[in-house]
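Below is one structure, written out as structure tokens; comments come after it.
Every protein chain of the complex appears in place save one, which is left out.
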Amino acid sequence: MRLVAALPNLVIFAALVATTVVAALTGNPYIVTLATKVAILGLAGAGLNLALGYGGMVSFGHAAFFGLGGYVTAILASHAANGTPVATFPFAMTGTTEMLAIWPFAIGAAGLAALVIGALSLRTTGVYFIMVTLAFAQMLYYFAVSWPAYGGEDGLSFYVRNSFPGLNTFAPLQFFGICAAALGAVLILETLLTQSRFGLALRAVRQNEGRVIATGIRPYGIRLTAFVLSGMVAGLAGSLFADLNRFVSPAMLSWHMSGEIMVFVILGGVGRLAGPIAGAAVFIALEYLLGPVSDHWQALLGLLLLAIVLFAPGGLMGLVLRRRHV
Amino acid sequence: MLLAEQALNGLQYGMMLFLMAAGLTLVFGVMGLINLAHGSLYMVGAFACAVVATATGSFWLGLAASLAAAAALGALVEIVVIRRLYARDHLDQVLATFALILVFSEGTRWLFGSFPLYLSLPPVLSGAVTLPGGFVYPAFRLAIIAIGAVVAFGLFWLVGRTRLGTRIRAGEADREMIAALGVDIARLYTAVFALGAALAGLAGALVGSVQAVQVGMGEPVLILAFVTVVIGGIGSIKGALIGALLVGMTDTLGRALLPAFFARFMEASAATSVGSALASMLIYVLMALVLVWRPTGLYGARP
Partner (left out) sequence: MSEPILSIRNLTKSFGALKATDDVSLDLRPGEIHALIGPNGAGKSTLIKQIAGEIRPDAGRITLEGQAIDMLGAAERARLGLARSFQVSSVIGDCTVLENVMLAVEGASGRVFRFFRPALSDRSLTDPALFHISHAGLSGREATRARALSHGERRRLEIAMALAMRPSAFLLDEPMAGMGADGARDLTAILAELKTEAPILLVEHDMDAVFALADRISVLVYGQIIATGTVDEVRANDEVRRSYLGEEA
């Protein structure tokens, strides 16, 4: 029974991998790059899904964690390229171009930011929470814009993609492999998480806070933990996104980014494991297909989104599977 | 003297924010709707003013057009889309109004292109006024302060003293009761939404007169209006006014004073960058402090 429930998720993930492999074998590196983007943005969406879908926390500020992961990656890489230390005080730290060394910092920084932002924002509920998470993300955005050391408004480039032991990260398919593996690992962890004791409490808190309190569980800690984990996943996605583009800019921290990550989740179907992949894939496909047709493809995207919200509240996976999940 | 000028700038900025925040907070208080597309109405007001003022040569006609265009578009959007969202959860509202932003921004870009438009002020507003104490201040900024004050008084009067206000307050208190009283609630909601839209359009036209009128201009100010509303407490006009003034003052004074403050013990260029980076975060710190103290804002309803 559990396999049947997992099947749509497996199909979506397998479709992404298969498309990419076929594209690589038939000599379409551009499609591989697009698929890599889908995997990374889907990963960011999977992160938000943990807070939004399973925990019911409508965070409109996940770009903060995504962007932070990206900036940490770019800062470490650019320091390594220049041979300058990242910090001399309180401890000496040099840059690095090893993904495996960068990820803990990207994830850690995003998690720390999520801890602070979440601890404050979770004092509020409803619309306040939406606005407050949005505002905190904007705070980081304006900070990045006005802080000249790392490029300010212009962003920060690093010219060589970071490396991964045993792989050639410049080969599009191999880099896709890293992103897809990260995505797959996170989805497996998320599956375990939502079925664990913690996941049960998290799902329950979303639905009926008073009842959960009456069973002796404090919702604040549950929510904050989920929020931090969610931010950490978004941070990892941001790190990979920085590596994909070899460039970060304040746009990664902007509220448009937060909105887009949210769109991936909703488009695919809130609280569905692979929903964000489907959502990101549709988003990227629309951009790719409509972009050349009209400069104003975002207006069409807006109309599509509006139609989905008004007429198909279960998202795309909900449309196909005809059942609202979780 | 410099400080007094900055304080006036802060007041002016706050009043402009109030025009934005008032609509947001009204719409949320009465209809329970979070409207991200409020910034688009601000943008539409600015474009309407720029187009009409350029075509007719009259700034005042432009200003009137901004009010009319934003109110009309607000009413249209409310009837076509927004009213389907009142019963939905906030997530759907956020998403649908985010989608509206995409549509409005791209629609405006399609109509007017990506190049900014510029407005010129009529002579009466483009000069400077000598204030008591002998210092000179731009007339236009004073006009914004005056308009904000008039709107604030108007809203307090409207909500506190008129029949429409009674209905608005009743709608806040009990949606079913007001429906039972026979007030046409759909029309009331459209009117409230259009009113908020008109105020946003006015703010857009005023700001557009001194800055560039361009696609995306509404977004930074929307975020600030959110911060304002969160600080003041959602649904409260008084909170919106106090919050707007707090945000306006904090931001303006922070930007003016922080770099100078850091220059006392840092070299000049570093002080400028640290000071301005911190100044840009100041209002968010203010918001965080208010929320730690009062999670529903200064004048928000206690849960």
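In order of appearance the chains are A and B, and numbering begins at 1 in each one.
Everything below uses one rule, namely that a residue touches a chain if its C-beta (ideal position, glycine included) is under 8 Å from a C-beta of that chain, and two chains touch if they have at least 3 such contacts.
These numbers were taken from a predicted model, which means no experiment stands behind them.
Visitor: List the neighbours, among the chains on screen, of the chain that has been left out.
Guide: A
Visitor: Based on the whole complex, identify which of A:F164, A:F198 or A:Y288 touches the chain you can't see.
Guide: Considering the complete complex, A:F198 is the one touching the chain left out.
Visitor: In the whole complex, not just what's shown, which of A:I12, A:I102, A:V186 or A:I222 touches the removed chain?
Guide: A:I222
Visitor: Looking at the full complex, which residue from A:T94, A:N168 or A:N208 touches the chain that isn't shown here?
Guide: Within the whole complex, the residue contacting the unshown chain is A:N208.
Visitor: Contact with the hidden chain only, please: which subunit A residues?
Guide: 192-193, 195-201, 203-204, 207-208, 210-219, 221-222, 225, 326
Here, only the chains that are shown with their structure count from here on.
Visitor: Could you grab the centroid distance between subunit A and subunit B? Build each centroid from C-alpha atoms only and quote it in angstrom.
Guide: Here the centre of subunit B sits 31 Å away from the centre of subunit A.
Visitor: Would you tell me which residues of subunit A are touching subunit B in their complex?
Guide: The contact residues of subunit A facing subunit B are 52, 58, 60, 120-121, 123-128, 130-132, 134-136, 138-139, 142-143, 145-149, 255, 259, 262-263, 266, 270, 295-299, 301-303, 305-306, 309-310, 313.
Visitor: Help me check something: in the complex, which residues belonging to subunit B touch subunit A?
Guide: Listed in rising order, the residues of subunit B that touch subunit A are 28, 34, 81, 84, 88, 90-92, 94-96, 98-103, 105-107, 109-110, 219, 223, 226-227, 229-230, 234, 273, 276-277, 279-281, 284-285, 287-288, 291-292, 295-297, 300, 303.
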